[in-house]
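Every protein chain but one is kept in place in this view of the complex.
For chain A:
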Amino acid sequence: MLKLIVQRLLALVPLLFIVSVLTFSFTSLLPSDPVDLIIGDAGTQEQYEMVRHRLGLDEPVHLRYLQWLGRAVQGDLGTSFFNSVSVTGAVMQRLPVTLSLTVMSAIIAIVIGVAAGVAAALRPRSWIDRFATLGATFGQAVPNFWFGLILVAIFAVNLRWFPATGFTPLTQSPWEWLRSVILPSIALGTSSSAAIARQVRSAMVGVLQQDYIRAARAQGLPFRRVIFRHALTNAMVPVVAVLSFQITVLLGGALIVEQVFAINGLGTLAIGAVRQQDIPMLQGLVLVMVALVVAVQLATDVIYGLINPKARPS
């Protein structure tokens, strides 16, 4: 297992390099210009050239990239084009926000998805199964930002149970933190719970027809033990793969949901950076997101190996 982890971490280096080259190249091809935004409507051509020079945008792309890379390998991802905020500082400040949202959404997705999937699989073609299938279809079809708006209208604006906007850090108040992430996490996690429910149902139906399950039941093992110890553990093997993909989807979805709830996470930062063409910020964000996705996949592989001995590297 350790070998797998080391292999994955080593693979991360060329991956990040390729991603950084692509991000730098693509952002350089964009037609908009951050200098326009900096100098404003009253800016003159001289000012334009001056700011362009100050930001190093008059240098060839490959030179700019190499300069950036030189600093990046020393842990310095640079500074925003628009102010003195460091990219590393901005990303690290928002990372806990997006991670809070993603983790809470993943918990909601897993709890709802596994429960609905197991319930549907235990009584195939029953009303529970049909209801779960319908719910899963609804969950996957509904855009999370729209669902978020509905949740805000009902639970924040009308009932005043939760705040409509904003995020409270966990360190400041655990209770307020929970209140601030519940609605966005439900909005974000619903579609993933639907995907997980479908996968769990499908896997469970298959596992429940296996001989070893019948044998366990015949031996008189308690129903719950058969389901949760024997059937679900085996059914979770394909589910873990789906879960890995869904967590990546949640990370991406957080970018939109953060806007709806005015949560200041990586998504809000990314959208601002894209609008302003803040290349250093974009570059840093993409690298962090790639690293997060790789970390999720690595964690998946580890969990996969733990629950499925056949998948462990020799």
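The rule is simple: a residue touches a chain if its C-beta (ideal position, glycine included) is under 8 Å from a C-beta of that chain, and two chains touch if they have at least 3 such contacts; residues count from 1.
Basically, contacts and distances are computed from a predicted model.
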- With one chain of the assembly withheld, which option in "Ubiquinol-cytochrome c reductase iron-sulfur subunit", "Protein translocase subunit SecD", "Peptide/nickel transport system substrate-binding protein" or "ATP synthase gamma chain" matches that chain's UniProt protein name? "Peptide/nickel transport system substrate-binding protein"
- Note on the structure: Among A:Phe82, A:Trp177 or A:Phe245, contact with the omitted chain is made only by A:Phe82
- Message: Touch as defined at the start, partner being the missing chain; which of A:Leu30, A:Val111 or A:Leu306 qualifies?
- Response: A:Leu30
- Item | Touch criterion as defined above, residue of A:Gln7, A:Gln67, A:Ser126 or A:Thr165 at the omitted chain | A:Thr165
- Message: Take the complete complex as the reference. Which residues in chain A touch the chain that isn't displayed?
- Response: 30-34, 36-44, 47-48, 82-85, 89-90, 93-94, 149, 152, 156-157, 160, 163-167, 259-262, 264, 268-269, 272, 275-277
